[in-house]
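Just passing along the structure, written as structure tokens.
A protein chain is absent from this complex, but the other protein chains hold their places.
Chain IDs A, B and C follow the sequence of writing; residue 1 opens each chain.
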Amino acid sequence: MNITHPYVAWESREVPTLKQQLPNDFENVLKKMYEIRFFEDEVQDLYSAGLVRGSTHLYQGQEAVSVGAISALRAEDTMTCTYRSHGATIAKGAQIDACFAELLGRAGGLCNGKGGSMHFTDASIGALGSNAIVGGHLPIANGAALAAKFLGTGKVSVCFFGDGATNIGAFHESLNLASLWKLPVIFVVENNQYGEYSPVKSTTSGEKIVDRALGYAMYGVQVDGNDVVSMSAIVADAADRARRGDGPTLIEAVTYRHSGHSRADLAAYRPEGELDEWMKRDPILLLENAIKEFNPDGAAIIERIKENARTEVNEAKNRAVSWPEPDLSELYTDVMD
Amino acid sequence: MNITHPYVAWESREVPTLKQQLPNDFENVLKKMYEIRFFEDEVQDLYSAGLVRGSTHLYQGQEAVSVGAISALRAEDTMTCTYRSHGATIAKGAQIDACFAELLGRAGGLCNGKGGSMHFTDASIGALGSNAIVGGHLPIANGAALAAKFLGTGKVSVCFFGDGATNIGAFHESLNLASLWKLPVIFVVENNQYGEYSPVKSTTSGEKIVDRALGYAMYGVQVDGNDVVSMSAIVADAADRARRGDGPTLIEAVTYRHSGHSRADLAAYRPEGELDEWMKRDPILLLENAIKEFNPDGAAIIERIKENARTEVNEAKNRAVSWPEPDLSELYTDVMD
Amino acid sequence: MAEEQMNFRKSIPAAIAAEMRLNPNIILLGEDVGAAGGVFKTSLGLFEEFGPERVLDTPISEQAIIGAAIGSAAQGLRPIAELMFADFAGVTFDQIANQLAKYRYMSAGQYKLPVTVRLANGVGGGFAAQHSQSAENWFLNIPGLKIVTPSTPNDMYGLLRSAIVDDNPVLVFEHKGLFNVKGDISNERIPLGVAQVVTRGTDLTIVATQLMRHRSVEAAEILNSRGISVEVIDPRTLVPFDDATIRESLSNTSRLLVVQEGPAGGSWGSDLITRTMSDSWSLFDAPPRLISSPSTPVPYAANLENAWLPSVDKIVHAATELTSY
Partner (left out) sequence: MAEEQMNFRKSIPAAIAAEMRLNPNIILLGEDVGAAGGVFKTSLGLFEEFGPERVLDTPISEQAIIGAAIGSAAQGLRPIAELMFADFAGVTFDQIANQLAKYRYMSAGQYKLPVTVRLANGVGGGFAAQHSQSAENWFLNIPGLKIVTPSTPNDMYGLLRSAIVDDNPVLVFEHKGLFNVKGDISNERIPLGVAQVVTRGTDLTIVATQLMRHRSVEAAEILNSRGISVEVIDPRTLVPFDDATIRESLSNTSRLLVVQEGPAGGSWGSDLITRTMSDSWSLFDAPPRLISSPSTPVPYAANLENAWLPSVDKIVHAATELTSY
């Protein structure tokens, strides 16, 4: 069924794709995507080796969403995200060794080891926080946008969350308020097809997630989340609108997570062959194909960037592993004055 | 702006109105509406006399919504509503003296005086409860519908709430789940133009409240809530759909509350003349006009019904006022076994 | 500054206005706090003075309200969020307990959240089970929140001002039963975490907040007239709690009676007795005693609601028993 939805740009606007152009700064974009990919690969190993505790939620396959989005934003813009946030936090510019250290529970971690995998936060780069409560950060993203508007800083607040989060109350309250107050916020649903072990259709009514924008008279766009150029273009539009005072946008980025939901989840619930299909649309692969297509030296450039990223991530991990545990006094600090 | 919304019946279906026909059982319908009207008038007096404590939220002006809705349902269907629930509870069939007694905090009240104005509940007629938390009963309405579906009772769960409630998280979670599970539930938004002192537009994004149905792929209808024939017809449709297993409906009943939000609120925030305009569309007036139009003895019938209702309400009040306070032991009962 | 008579209700907007005048980044948000001046009229005049950008009317979306406060506080504002009836904290418990309270700790201090949350709590004359709770007790087990429970117009005024300028999340509970209480206002901030010795006495220490503080003072007068000398202490802040003042009093009286609105389970009164017993065991000459409401929801009917609230009589009776132990 085709819904005529005046707020959905998807049907009415040409969205640029990797088939047509490379990202402006494609080398950096690829590098970030590789950093995230390798970071997450290492995390899986560290987890298996028993060095990462609790839960981890990996981001392989979704790199184009946050890397694309953040490439369209300014350094001072703020970001909130979920427990599946290693990717976005690195994309925003966090030091990779500090990310590893956080996962390892070490001093020098983003949060001195007090937050862990689900709470990556880096105030220095506007990474306001990762949230382990599904939907818990959407209201907070509004708050950051409210401050930007009030103080006239021109900052935009970007908020990443999953398809599953669109069914929780906080989602609804946040979208309504953002629309009503025309807050400079960009809601990016990373529709990776599953919330935990449940396919999105089994938990989420409506034809498309982005249709929910209509109820709030909010701009809504569905976009190929594996295409970093599309992601970037759509977010650039949304950021312009936000900075102009025209309010929020709901972006449904259609993507896929390569691994299971968390930790040891082998994702047995996925239909046979589904992963294979999506691997053909791996965001890194798509970007590399485009680079090779548009650039005669593509293959060599890719190789160099990839190796650089691999080395950097590896060195960052080695540094972090050598750092000490937080001092026991850290247990008691940062509660209240 | 005209939204093409495939789920909204409003534009695509002829809704019968009082201009075209009377309700089948128009005498009883008018009687109920008068009972509610006189009941609420008395409550205002009792409140002013200091006999009703806490808060009261009156229903004058909205009578056609619940009377119309319930006239289309079966006695065994269940109902949940808000603190503004005297009307719906009487419409569903509660004893008027027991309603007064509840407000007065007397033994013999619907809830033995333990619930008060905001918690009218009468299990004997399927009035599952009134809720003082905005939106708190929507998830519960789903539960009643789930039981009906599971047990195959064929019961429908009707849920009344205000325009303001459409902005709270529980609304969203409930509509999604109801749609997903095709629960036999009818969500009736009584859009009386205000949530407390705030006009609906100042708190509620979107062109129309009913547009929100689209995000859940739910049937949605906007209807004249002051026209008891329209209300009844739309709810009859929704109930059919629910009983057939086709799931929930969101009905936006456009109406108006004659008095302030609660207690001593004089509604100074209303634009001059607004109440007067709506008084011309008073649901009782509209029904009476139709009765006179379609029935040669209309005026006499109306007079008889009105006087009957007035007497019954008055006698009910007099009975209730004479009943004793609940026994002090009631304080401790009904907590847990 | 000159003292003036003011009622509890009016002391609230007065305190907010005083701080808003000093700091342009203080905002107030909540349902009908603006144009209407608040459902309890506790923000009357603020909208007129500070305008719609600093006094924001919100939809009925308590999660969005607290979230807006958190995010804007992290970005330089100093928001005051009103939740109207404290019971509504239930629909935004996650935002308060899991987000607001833990934000600073989880980020290892990268963000401090100077957020004030205002809630109208307690029994207010027939509001029944979902509008009458002593919700301050819901947050005692959640580290990271200061909790303020003023009893007089002056405390309301001075503590609210301190809450607003505090760099931590502070929950301020405004008791519905006290809105019309009158008193002098000294127009100054009162530090959080400092108890007030309301009446001096030597036979028994009574600790009570809000409505129960007033009933305890009444009881103390009756007891005094019967030769029992009672020290009534109002902690004013539950977190941090001024244990030292209680201990000092106990070292004179050796007897502790805590009077509280609300059930005993998981309550501040229960905490106080446990702490004091564990730390100051030797000070006691009699068992400590907690007077609380029964373990039931709040009923509507006048006679039941009255019976639910600890009465002056009950306090007098328990105090008499305790002192004759």
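Observations on the structure shown:
By definition in this document, contacts are C-beta pairs under 8 Å (C-beta built on N, C-alpha and C of every residue); 3 or more make two chains touch, one makes a residue touch a chain.
The structure displayed is predicted, hence computed values, not measured ones.
Partners of the chain left out, restricted to shown chains and counted across the full complex, are A, B, C. When the missing chain is restored to the complex, the residue among C:Asn180, C:Ser278 or C:Ser324 that touches it is C:Ser278.
Residue-wise, the contact with the chain that is not shown comes from C:Trp138, picked out of C:Trp138, C:Tyr157 or C:Phe179.
Checked against the full complex, the candidates B:Gly129, B:Gly247, B:Gly260 or B:Pro283 give a single residue touching the omitted chain, namely B:Gly129. When the missing chain is restored to the complex, the residue among C:Asn168, C:Ser267, C:Asn303 or C:Thr323 that touches it is C:Ser267.
Of the residues in chain A, those that touch the hidden partner chain are 52-55, 102, 105-106, 109, 111-119, 131-136, 164-165, 167-170, 195-198, 202-204, 269, 325-326, 328, 330-332, 335. Residues touching the missing chain, restricted to chain C, are 87-91, 93-94, 97-98, 101-102, 105-106, 128-130, 134, 137-144, 239, 262-271, 273-275, 277-279, 281, 286-290, 294-297, 299 (touch as defined at the top). Residue positions on chain B in contact with the hidden chain: 78, 80, 111-112, 114-115, 119, 121-123, 128-129, 131, 133, 136-148, 150-151, 155, 157, 169-170, 173-174, 176-177, 180-181, 330, 333-337, in rising order.
Everything that follows uses one rule, which is that only the chains that are shown with their structure count from here on.
Across the assembly, the mean Cα position most removed from that of chain C is the one of A. The distance from the centre of chain A to the centre of chain C, with each centre set as the mean of the Cα atoms, comes to 41 Å. Work out the mean CA point of chain A and of chain B, and you get 44 Å between them.
Listed for chain B are residues 167-170, 202-204, each touching two or more other chains. For chain C, the set of residues touching two or more other chains reads 58-59, 61-63.
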